[in-house]
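Heads up, one of the protein chains got dropped from this complex, but the rest are sitting where they should.
Going in written order, the chains are labelled A, B, C and D, and every chain counts its residues from 1.
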Amino acid sequence: GGEEKKAADAKEIIIGGNLELSGAVATFGTAMKNGAQLYFDEVNAAGGVLGKQIKFEVLDNKSDATEAANAATRLITQDKAVAIMGAATSGNTMGYMQVATDNKVPIITPSGTALDVTVDPNTKKVRDYVFRTCFIDPFQGIVMANFATNDLKAKTAVLYVDNQSPYAKGLAQFFEESFIKQGGQILAKEAFVPEDQDFKATLTKIKGLNPDVIYVPAYYEPVGKIVKQSREIGINVPILGGDGWDSPKLPEIAGAAALNNTFFTNHYSSQQDDPTIKSFVEKYQAKFGQVPDTFAALGYDTAILLVDAVKRSEDGTPEKIKDALISAKEVQAVTGKLSFDENHNPIKGAVILEMKDGKQTYKTYVKP
Amino acid sequence: MEEFIQQLINGISLGSIYALIALGYTMVYGIVKLINFAHGDIYMVGAYLGFFAIAILGWPFLPSLLMAMAVCAVLGVVIEKLAYKPLRNAPRIAALITAIGVSLFLEYSMMLLVKPEVRSFPQVLSDVQYNLFGSLVISSRQVIILVVTIALMLLLQYIVHKTMIGKAMRAVSHDKQAAQLMGISVDNTISFTFAIGSSLAAAAGVLVGIYYNAINPLMGIMPGLKAFVAAVLGGIGIIPGAMAGGFLLGIVEAMVSGYGKSLYRDPVAFIILIIILIVKPAGLFGKNVREKV
Amino acid sequence: MLKVEDIHVYYGAIYAIKGISLEVSQGEIVTLIGANGAGKTTILNTICGLIKAKSGQIRFEGKEITGVATQELVKRGLTQVPEGRRIFANMPIYENLELGAFLNKNKKEVAAEIEKVYDRFPRLKERKNQLAGSLSGGEQQMLAMGRALMSKPRLLLLDEPSMGLSPILVKDIFSIIKELNQQGTTILLVEQNAKMALSIAHRGYVVETGRIVLAGDAENLLNSSEVKKAYLGG
Amino acid sequence: MFQRKIGKQIAILAVLIIFWASVQAMVGLGIINPYYELNLILIGINIILAVSLNLINGFNGQFSLGHAGFMAVGAYGAAIITLKTQLPFGLALLFGALLAGIFGILVGLPTLRLRGDYLAIATLGFGEIIRGVIVNIDYIGGAYGLSGIPKLTNWTLVFWLTVLTVIVIANFVNSTHGRATISIRENEIAAEAMGINTTKYKVMAFSIGSLFAGLAGGLHAHYFYTIQPGTFNFLKSFDILVMVVLGGQGSITGSIIAAVGLTILSAALQKLAALRLVIYALLLVIVMLFRPQGLMGTKEFSLKMFRRKTKDKEGKQHGTAIGQ
Partner (left out) sequence: MALLSVSDLSISFGGLRAVSNLNLELNKNDLAGLIGPNGAGKTTAFNMLTGVYLPTEGDIKLDGKSLLGLKPYQINHCGVARTFQNIRLFGDLSVIDNLKIAYHSHAKYGVWGAICRLPGFYSGEKEMYEKSMELLKIFKLEHKWEELANNLPYGEQRRLEIARAMATQPRLLLLDEPAAGMNPQETHELMEMIHWIRDQFDLTILLIEHDMSLVMGVCEKIYVLDYGQIIAQGTPEEIKNNRRVIEAYLGEEAS
């Protein structure tokens, strides 16, 4: 019966959310959901797109790849979503992208940075229906390696990675390659798991190696503890990281003083004078009572990209939305003016931020 | 050599946290024979209560700690009355599943209540780094946690083995009906056990929250698991065993990270654990008492 | 002293006690005899509050005790030596005895009581630091008796105290029971060993499948032909 | 007696074929959409997991918390074969299952002298070791996991393999070997004294259980395109354990009912995010409070349960507490 009802005839446009609302990375998924919801609400308040309201249908994938596939199947076949946003991690995105591809529904992961998400590593072909809003691992890794060699004059480095996160491992890999290519030396590769509380054993070992810099591509919660404990045991060298660091929580956990002499790559700086950024930060704070982190910003931007694509698709069908995404041009978003390259990765530059007395300060901008 | 000692310090400091949580775990197990999987989550609730008192109400450290302990003691007793007591005569595994249920309930109702994000404590306990013999570093908080752990271990050991209520606890653990025939109130004794166990968990939660300075609703899962491992390693139900197990686990982890590959820390730690268990099937302190036939 | 009136007890769907009334007066030894599964243990457990009766009344020293918690009854001077000993296996003998006097907060008195028990059962003194679980069956029975005496009960319920004991100890146990009685403890004794039980008891009840089928003076029961046939081995 | 068994078996087979065919038809007609089909497949996989864990925990009375680890071995074993060789899917599944079974023996032999909670910790540790090792092997994808696994699992395959699992385990359990296994749960000392080689049967239960967990893993890997070490952590083992206990330890039909029920419940609550786990947790506690022995206890669900009320004794065979 209702099977035939096409998205085009429906009263609402259903956009799916396949996000981590429970389980290990529930924080990320929740922030993304908030960010996206903020934008969808704005759009709906302004009359919606294509004359329809947007309904953001979010399912919890429990931070698990299998559940992500489960949720995607439901969003597509039950809820008739025309596009899906998610998941927060590369792994969970990879868990469900094949479901979307099989059903020809475009998906955008706000923060799945692994290369393989959009490009099949075996065939080297781009995955038609998969997009992302964030950097890819190589870009951030390389940018930071360059910064370490050129600006910090580092010759030796230690990698300290979240062992369960493909994101962290990806960044580390490209940092390593690029750093070595420029004549640097990696003294050791160490790992932790995100639930760890105590890092002192490994840090003691790292201290003994006496590197020029330590690269810690990971999310802010363990990073905060790592920075704090490094300083406690007397490691004073620069500590470097990626966009996972961006959170108002970081200085709270690590302590402002400990964070001095740390640097990380990011999409934008919440201190930047850009009006888009300013208004986003204000609106988010008004609605959710806290400063947005990267995940919230990426969720917001993903929503912008999706709405833009729906608008340009004219009929709101998944196929057309996909085409519209491919042709997205300079869409003004919080994390930059976004377009997609041939591998469905956003073309955007990175900023390098330095933490000074608990504040992010803008260091340099690196063009894509 | 110096690095080795530093790693030993790191291991003991990490281990004292496992031990601190394991104490309550092992005591409840010893008396009620229940693997209280919710223990790690009471630890989490304790941390949040401490956070609430210190960060929101602006209370000083000690009253906050005591409040968290008291509230969690009540929470533990309530959980026992509602979820475990009706299952006293049921198969042990039923209570275990209920405990898993309670654990999930605490985690996710807290997630709804306080949101999933991390919180950090204001700095209430001053933290001083001491440098010993040049480059050895030890912090005042590490010392505090270690001292608290040992003190609580001794206190618990005293309560369980030397006081009459402790003897009652052991009697109840062995045979509830026979204990009643001695004039012991089983309900009160078990409530007391849960109250102590839960307030210990809360104390651990507040201390660890302040020490690592980050708490979230799922923070109890891993330490809960590690503490359980520590308790088993030491011989579950045996109070000094829990402490030894915690220290051992901490030291093993530190040594593997420091001298082996941190990439393989958890697998190696577990392999060592399994080997220890194969050699000592009842844990380090457990006597492998054969059932009298 | 104890008055049980028409109690009915169920284990789930199993109807174990089908209306039993009995009475024990101050200073008496009363024995319950009956086959396996007749319901003797159930009666004792109901009296001391470990099982709840579906209906019926139990009065102890004039006060209604139906539904009163076991530990409260112990306080009031009623305790039981349970079937199968139920000693605390992972505690040494002396701790078992200490627990017997759980309600007595006077350390000196407790110590004196323990000495009395040791005098009665020297074997326990020899092994006072041994874990109770590794004692032999007979040793455990002695411990169970001694432990119950620690609370200085006025009414003592004994459930098959002679089970698994060597003949010499059986005699000992029975003479101890008699002696206890002479020193003022009222005793309700459940026994398989009907002959011995009736020989020290004042009165007896015969229980069969949850009902009392015969009651009377111990001597009469000992000589009744039905009892002889069923419980005295011809 | 033999005749009657054959009659019964044919009847059961007929019911199964009818069930399978009607689902198949409804899938074809689109009455069962891919989402429902996915859940049917999940149900099948969960049944295999629960029934196989029940053999270890329920029938043999050993407390294993490492079932997800064996599932991981099967999943990776099978996926590697399909991804890195040209061998057919059937062989891949078999390889995964056998590999898990071998791991079962390897884990079983040294750890079976441990009892109760000590065994639980050792098996849990084993599951975590497997995961920790997989995370570090780049050849099999490391933390990324393996992706691009072809979708070879389908409803028909899952259905018949679930049936096969249930039959094999039920037949094992309802035989002298099964009784030997159960006697260890009941009283190990007595079992040993009655001539039962307890080590042999413990290892057997462990390896058969893990073999089927491996099979479930292989099916899982080839349905969801990708597998990651994180999927097989101890929380997954808990999930399976919950199914076993909820259904009744020692009841195969209980495990089946619980696996079906919990899978549906999980799907039904999907929209509720954190609230879903609160509800799930409450349900878990409530069910355990009202039925501590699990839904079925150690009994099996059968039509006889209804017949017995009207027509006593007559219909009974040499049926026992173990059930038929």
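One rule holds for everything that comes next: a contact is a pair of C-beta atoms (placed from the backbone, for glycine too) under 8 Å apart; a residue touches a chain by one contact, two chains touch by 3 or more.
Predicted, not measured: the structure shown is a model, and the values here were computed from it.
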| item | value |
| --- | --- |
| Touching partners, among the displayed chains, of the absent chain | B, C, D |
| Residue in contact with the excluded chain [from D:Met194, D:Ala268 or D:Ile286] | D:Met194 |
| Touch with the omitted chain, as defined above, among C:Asn90, C:Gln192 or C:Ser224 | C:Gln192 |
| Positions on chain D contacted by the hidden chain, ascending | 1-2, 5, 168, 171-172, 174-180, 182-183, 186-187, 189-198, 204, 298, 316, 318-322 |
| Residues of chain B in contact with the chain not shown | 290, 293 |
| For chain C, residues in touch with the removed chain | 35-37, 123, 134-139, 141, 160, 163-171, 192, 194-195, 230-234 |
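Simple rule for what comes next: only the chains that are shown with their structure count from here on.
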| item | value |
| --- | --- |
| Shared interface partners, meaning chains that touch chain B and chain D | A |
| Whole-Å separation of chain centres (CA-atom averages), chain A against chain C | 74 |
| Chain centre separation (chain C, chain D; CA means) in Å | 49 |
| Shared interface positions of chain C, touching two or more other chains | none |
| Shared-contact residues (touching 2 or more other chains) in chain D | 136, 274, 277 |
| Interchain contacts, given as pairs of chains that touch | A-B, A-D, B-C, B-D |
| Complex interface listing, chain A residues touching chain D | 3, 21-22, 24, 26, 57-60, 63-66, 69-71, 73-74, 76-78, 90-91, 94-95, 98-99, 103, 114, 116, 120-122, 163-166, 169 |
| Contacting residues of chain B [partner chain A, same complex] | 3, 6-7, 10-11, 13-14, 17, 108, 111, 115-118, 120, 123, 127, 129, 135, 137, 139, 208, 212-214, 216, 218, 221-223, 253-255, 257-259, 262-263, 265-266 |
| Touch list for chain B against partner chain C, complex | 164, 167-168, 170-171, 174-175, 177-185, 289, 292 |
